[in-house]
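To start, I am sharing the structure in question, which I have written as structure tokens.
Excluded from the complex is one protein chain; the other protein chains are retained at their positions.
Moving on to chain A:
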């Protein structure tokens, strides 16, 4: 089995006013899960941050994975692969912390009840 995002691997965030790189620490909803895929909610720590944002380095946050370099196979035999690993930072209620989301999003997010992310996405 190939891996998507392994716990403790860097990933970016495509929303406005959010940090550049995170490390995934844990996957919510699964115990001792080694790999995460699109649609998983993770707990991450900020490793690199751009200036003038409300979040700081070493802050623990929740995020949803929206893009992975590992290909995602759909039921209709289509395979989608992105160029980067990306997440959207959310709060405890599940609402995105940013107001707009950049980059492509997988259609699977809507099936997994993340329509808020899809509705804020530019693409």
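Criterion: contacts are C-beta pairs under 8 Å (C-beta built on N, C-alpha and C of every residue); 3 or more make two chains touch, one makes a residue touch a chain; residues count from 1.
Everything that follows uses one rule, which is that contacts and distances are computed from a predicted model.
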item: Per UniProt, the name of the complex member that is left out, chosen from "GPAT3 acyltransferase", "Translation initiation factor eIF2B subunit beta", "Protein Iojap, chloroplastic" or "6-phosphofructo-2-kinase/fructose-2,6-bisphosphatase 4-like"; value: "Protein Iojap, chloroplastic"
item: Residue of A:41, A:89 or A:120 touching the missing chain in the full complex; value: A:120
item: Footprint left on chain A by the chain that the document does not show; value: 71, 76-81, 93-95, 99-100, 107, 110, 113, 115-116, 118-120
